[in-house]
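A single protein chain has been omitted from the complex, and every remaining protein chain is retained in its original position.
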Amino acid sequence: MVVSANIPLGSSHFLLKFTHKEKLPEMLPGQFVQVRVDNAPGVFLRRPISVNFVDKQRNELWLLVQKVGEGTRKMSEYKTGDVVNMLLPLGNSFTMPQSTQSRLLLVGGGVGIAPLLYMGSLLKQQGCNPMFLLGARSADGLMQIDDFKQFGDVFITTEDGSAGEKGFVTQHSILQQHIDKIYTCGPTPMMQAVARFAQNNAIECEASLENKMACGFGACLCCVTQTQSGHKCVCSEGPVFNTKELSWQI
Amino acid sequence: MVVSANIPLGSSHFLLKFTHKEKLPEMLPGQFVQVRVDNAPGVFLRRPISVNFVDKQRNELWLLVQKVGEGTRKMSEYKTGDVVNMLLPLGNSFTMPQSTQSRLLLVGGGVGIAPLLYMGSLLKQQGCNPMFLLGARSADGLMQIDDFKQFGDVFITTEDGSAGEKGFVTQHSILQQHIDKIYTCGPTPMMQAVARFAQNNAIECEASLENKMACGFGACLCCVTQTQSGHKCVCSEGPVFNTKELSWQI
Amino acid sequence: MADLKIRIGELEFKNPVTTASGTFGFGEEYTDFMDLNRIGGIFTKGTTIRHREGNAYPRMAETPSGMLNAVGLQNKGVDYFISSIYPRIKDYDTNIMVNVSGSTIEDYVATAEKVNELDKIPAIELNISCPNVKQGGMTFGVSCAGAAEVVRAVRKAYSKTLIVKLSPNVTDIVSIAQAVEDEGADSVSLINTLLGMAIDAETRKPYLSTITGGLSGPCVKPVALRMVWQVAKTVKIPVIGLGGIMNAADAIEFFLAGATAIQIGTANFIDPAISVKVVEGINEYLDRHGYSSIYDIIGALEA
Partner (left out) sequence: MADLKIRIGELEFKNPVTTASGTFGFGEEYTDFMDLNRIGGIFTKGTTIRHREGNAYPRMAETPSGMLNAVGLQNKGVDYFISSIYPRIKDYDTNIMVNVSGSTIEDYVATAEKVNELDKIPAIELNISCPNVKQGGMTFGVSCAGAAEVVRAVRKAYSKTLIVKLSPNVTDIVSIAQAVEDEGADSVSLINTLLGMAIDAETRKPYLSTITGGLSGPCVKPVALRMVWQVAKTVKIPVIGLGGIMNAADAIEFFLAGATAIQIGTANFIDPAISVKVVEGINEYLDRHGYSSIYDIIGALEA
């Protein structure tokens, strides 16, 4: 894959766009890629990053990345034209709703909004009207809002109240309305709070998990999460799980 | 140190020029630097490289480098403006001749010519007329010939005869003439042949060795060479040795 | 094109490149990336008599040039393997060898007996690095007596090629290899993981749920090479070398040290097609150096 753009978003995030000389394989919303980060002595394993968006016309893949350690910092230095080795697409995907009439809420926190953009685009394309509820520490941490707006209504919370409603996503007033299904991705405590809300209100809920991975394709059994039917691999049996399946103490 | 130029010389060598915002410390001919090669996962230790030339006016240090492995390959990618961490200057130095009338021959092979350029420049500056005998596989491996010519007569051998006299340096006709002292640097077998010639003809001979180093400043005792007085550190008690001192079987 | 065929006990391998237990699933996980029929063999995920859930998450930590794992032998048990996995993989044209693990001698024997019935499984690899429940958690593999005892019992129950995988966490791996050879093992494979640990300085917590875990990857290669060299000099049975092999050059080093075959482990995670590339690289090396057979370089270290 060849870097076609690297766009800084605030101080700690960036958007990478890649093109490929061959046609990109079909990618499903919720799937991820395993990036090999070269020339970074502290980085031994690949780094899993969600598919943020696929532009089929341009044969383009987007990754939205937060700088947290040496691997993602190295990725933030990628320049247009750099060639990056990645395995893709990996993992399962969010499931499409039964009906286009379903009231769907996509709840993202921090960089966890990444897979929701692609999911939202496909929902919109299939005739749904998804709503997005996006949370961040402060206004500075909100990203891709204009992109999300192309596919549905966007609701916002920030912990400091600098944009949208003040508080956590689970405190947003939109949750008062009727919802049929929630798709969520973000920090685990946030997803657990969302799952609890969904459970209490008998709403279907799918969450995309971010466990630590070695292989990314089901071979090492490092990335497991505890489920009702025992340990499951987040990389190959996930990353998307129906929250009812998970053994979360919520 | 900041890279001010990176000039490819043939397919496997390159010349790096560095400047420094502070005044460079005094460097002696035969001394070397220890380069920390960042962003190269296979490179753990620093890489020793000889001082090739010091341009005091420009506050500039030159390193002549051959690509042999990951470290030197990474160095070959340095760009103007890159900041490189190095320890310098390290090691002892060639000794100046007793008299400016001495007939001095500087014999270099391959990338071993590197320290001879700086040595030659200082000899010339002090009023000597050094001669250079430079050997390579083929014409393609000859470097910096014009630079050497500024400081004295240049004689050449190539193994394939594509430039200068055909054969090894020790077969060159210049060796028929009277010589008072030889300074040499290059592959060990070449230096041993030169040392043998010097011994047979009662010529003083100093050789600059290139043992494998971990620290470069006398702390680890990894880089030793066997001498008449036991193991000596090539990094701190060398790299330059009078060949009489060495326990070479010649 | 040099001759890459090798033999371990009665068993012939089309080439000496195999994949290490626990890093290659049951092979199926890799079919998107490579052609399994092109490698010499596959060592399956560690298989136990009963289903095991393995350890709690987190099970993995990255370390300098390597990783720690604490998977803890998660597997669905040998019966599930026989009924559900074996039928899917048995017809690959490569040697599929089951890595047999256990916490008691009886478990090892029972598992080996079941695998002995499977036509298309020509060998097992006995992983004697699992904790010995009866003797208070010390692993069988760290004493000569323990290693000998389990191999003796399994040897009686298992009639095909028996490979015993040795733990590197010992003072003297050579005497353990000899003990195992004396009990009739057809081969030893080494090394299993080095016991290690990683801590997050900021949170003051260990990275693994089990605190300590098994170290693998290029960081362990110098230790693995040393042990392979020591063991291969001493035992008469063929040695299978592994530990940190990332490319063909690493593999060649193990052959020179005395390994008859090699396994590729952690490297599969970074390049899932690496094992086929290593086969190609070995072939290229042999051709370039004018060797006609892989046996020309086995134990050929000039020391």
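For reference, chains read A, B and C in written order, and residue numbers begin at 1 within each chain.
In this text, a residue touches a chain if its C-beta (ideal position, glycine included) is under 8 Å from a C-beta of that chain, and two chains touch if they have at least 3 such contacts.
These numbers were taken from a predicted model, which means no experiment stands behind them.
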Chains in view touching the one left out: B, C
Identified contact with the non-displayed chain, of C:73, C:256 or C:279: C:256
Hidden-chain contact residue, picked from the options B:21, B:79, B:178 or B:212: B:212
Among C:48, C:63 or C:178, residue touching the chain not depicted: C:63
Residue numbers in chain C that touch the chain omitted from display: 63-66, 68, 142-143, 169-172, 194-199, 201, 203-206, 211-212, 215, 217-223, 225-226, 229, 244, 249-250, 252-253, 256-257, 285, 297, 300-303
Residue ranges of chain B at the interface with the undisplayed chain: 36, 42-46, 87, 211-226, 230-231, 236
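To be clear about the criterion, only the chains that are shown with their structure count from here on.
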Most heavily contacting chain pair (counted by C-beta pairs in contact): A-C
Far-end chain from chain A, centres as C-alpha averages: B
Chain A-chain B separation of Cα centroids, rounded to whole Å: 56
Distance between the centres, which are taken as Cα means, of chain C and chain B, whole angstrom: 48
Rounded Å distance between chain A and chain C, as computed from the means of their C-alpha atoms: 36
Shared-contact residues (touching 2 or more other chains) in chain B: 41
Overlap residues in chain C, where contacts from two or more other chains coincide: 65
